[in-house]
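Scroll down for the structure; my scribbles are underneath it.
Only one protein chain is missing from this complex, and each of the others stays in its spot.
After this line comes chain A, so read on.
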Amino acid sequence: MATEAAPMDEKAKRMRDLLSSFYTPDPSISTPTSSISTSFDNINGPSFDADQYMDLMIKKSNLDVLLQRHVQMAAEIKNLDTDLQMLVYENYNKFISATDTIKRMKSNIFGMEGNMDQLLHKIMSVQSRSDGVNTSLFEKREHIEKLHRTRNLLRKVQFIYDLPARLQKCIKSEAYGDAVRFYTGAMPILKVYGDTSFKDCRRASEEAIETIIKNLQTKLFSDSESIQARAEAAVLLKQLDVPVDSLKDKLLEKLEQSLDGLQINPDEASKLAEHNVSSKDEESNNQGPAKIHEDAVRGFSEAMRAYREIFPDSEERLFKLARALTTTHFENMELYIRKRVSAADFLGIFREYSAFPPADVLLLSNSLRIIWEDVVLMDEVLPEAALSDLSAEAAQVTLKQFVARTFSHLQQDISDTLLKFDINQKEVVDGEVLKVVLEASGKAEFRQLLDENTGIFVKMNDLLIGWIQKGFQDFFSEKIHAGLILVLAQLSVVIEQKVIPRIAEEITASFSGGNSQAFIPGELCRVFHAASEKLLQHYIDTRTQKISNVLRKRFKTPNWVKHKEPREVHMYVDMLLQQLEEVGKEVKQILPQGTFRKHKRSDSNGSNTTTSSRSTTLHSDKMARSNSQRARSQLFETHLAKLFKQKVEIFTKVEFTQESVVTTTVKLCLKSLQEYVRLQTFNRSGFQQIQLDIQFLKAPLKETVEDEAAIDFLLDEVIVAASERCLDATPLEPPILDKLIQAKLAKSKEHNNNNKTTVSS
């Protein structure tokens, strides 16, 4: 099958090649590749060599194959012959039909020329006739045209003569648009021929136009007309060549004047605020002034919108106006703040504050809110004026001033009262002042200020806090009074714990969007926390510094090596106790009590006393022995005692409680006492004096201080230090010690009684 199919294909292919070579003009181009590829056995190739092919065939194949090949070739040749004949025949047929067609065409063209000549003649005659008609009608047509022109002219003249009357009619019907159109139409003629026969006419029409202009102006100025009507009037006036700019100026001036009425009168505003404060039930009354003001502002913004439509080129001016309005608002407020703040007695205000919400702050926030609303209204009309930015800036400045002013006055006032306090020496007054200041500033002012969450406030909350903090730092650096530092410390705690969460709450409540990013309560809390700790530390530092000075003087002045025998408890103990008492008083007024005080007390009754008693027994034991033994073993012994004693934590973290602060102060003082003792060298009497003083201190200190064990430890340490630095450490006999202490107690009691009697008398 395959062998049969292959020659069949080959045959067909050769047929096609042959035919194509027949039709293509240049056979050498069409089949160059095939000739090369099959050089010998391709019969159809141009380089086919029959003899060679023959030789090859004979050599390659046997007789059968050759015979077969012969038969095949003969058949192919026959086929080719028939194909050739077919082609020749077909081509001949086509040629015959072509000659037939040419013959037919030749016969059709005969007789065409005569028809053409006839047509030309007819067209020529039509042309000559139309020329004749044209010439005969020419005169009449010209005449008609002339008549038409005259008529038009006459009509125009008539219009001009009618113009005044028509204008009057328009005025009557208030159709100013038509009137202006008529007049502007007639203007060129009137201008050229106005001096001749149209004189009267012109005058009359100008008069009419004058009245129209007047009417239009009144229309423009009257507020009762609709905005479109006024805008139309402005456009018409412009068409009439009336100087519009001056009109605009006039209008804007009028607007400016109306602004004066718009400004927030501080007193009015304060009334407004007071209304808000005092009479919450009188809602209708309360609404009164606010409503009026709002209407006024709304009217203003309406007017602005109208003007903007009427005079599209006047935006600059309007911007200026709006800005002027806001700035005057803020100026007024500033003025008001200055007046309010400087006029009032601050302490009085603070007292009021603690009674009811501070009118001052409320007023400030109120007027800020009003202004903000105004600005929003105006902003709608003039978005390009960037009024909100402007007002935000201005509000920032105002608030800054307010805070600064409040602070300066607060400061002044506090220093004033402190001065008074210094003169009078009345601690009660001092305490009251501290308390009032704390309450007032802590609870009323800052909270009020910070609570506000209008748009402006959100932007500026953290700025505000920054200023307040700066105020603190200013205070801090001036070191007016130790008690004040304590107040500030407590204040920052209040802010940290109460104010900031509340602000955060408010802000998240009202702005769940991205606005709250500017306000990070955590960070602020941290800042205030750090500040409060620093302030507390500073308070303790200043206090201990004072006590340190007392101690330093005590230890530097006498010659301890030549000390005389102790007769009584030394004066400095009184001073020390007095200082500590002062601290206790201040702390009690300001700081909260520790919540676990009671618990700690009972606890110390249990376990702590055992340690303290042990330490005392150890101590007395040692003291007794050191009498008999030489001091060589003494150092070893103190070390040993320390080993057995649990290590008392002397320096613990200070907390915001009365007890913690007092304890820390006492501990630091006793440590200082120990250090001063270590720097001296004592003789026996000097040592005994120290022993006596410390013994006396023991009871009152334990009363005031929470951590008895630590105090015991520190007092013992002082005595140990003294004995180490003593040339002959022989302690006083207990009976003598007791006697001296009793004497001192009796004396101080008597002194107190004397004081009391003098006070009461």
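Throughout what follows, a contact is a pair of C-beta atoms (placed from the backbone, for glycine too) under 8 Å apart; a residue touches a chain by one contact, two chains touch by 3 or more; residues count from 1.
The rule is short, and it goes like this: contacts and distances are computed from a predicted model.
> Just by its UniProt name, which of "N-acetyltransferase domain-containing protein", "EIPR1-like beta-propeller domain-containing protein", "50S ribosomal protein L19" or "Exostosin-2" is the chain not shown in this complex?
Matching "N-acetyltransferase domain-containing protein", "EIPR1-like beta-propeller domain-containing protein", "50S ribosomal protein L19" or "Exostosin-2" to the record, the invisible chain is "EIPR1-like beta-propeller domain-containing protein".
> Using the touch definition up top, pick the residue from A:Asp17, A:Asp162, A:Asp178 or A:Glu724 that touches the left-out chain.
Answering carefully, the residue with contact to the hidden chain is A:Glu724.
> For the chain left out of this view, which of A:Lys214, A:Lys238, A:Lys556 or A:Lys588 touches it?
The single option touching the absent chain is A:Lys556.
> Taking the full complex into account, find the residue in A:Ser47, A:Gln158, A:Thr218 or A:Gln545 that is in contact with the omitted chain.
A:Gln545
> With the missing chain put back, one of A:Ala531, A:Ile590 or A:Leu697 would touch it. Which one?
That would be A:Ala531, which touches the missing chain.
> So that we can see where the missing chain sits, which residues of chain A does it touch?
The list for chain A reads 466, 469, 473, 523, 526-527, 530-531, 541, 544-545, 548, 552, 556, 561, 630-632, 635, 639, 642, 650-651, 668, 671-672, 675, 678, 681, 724-727.
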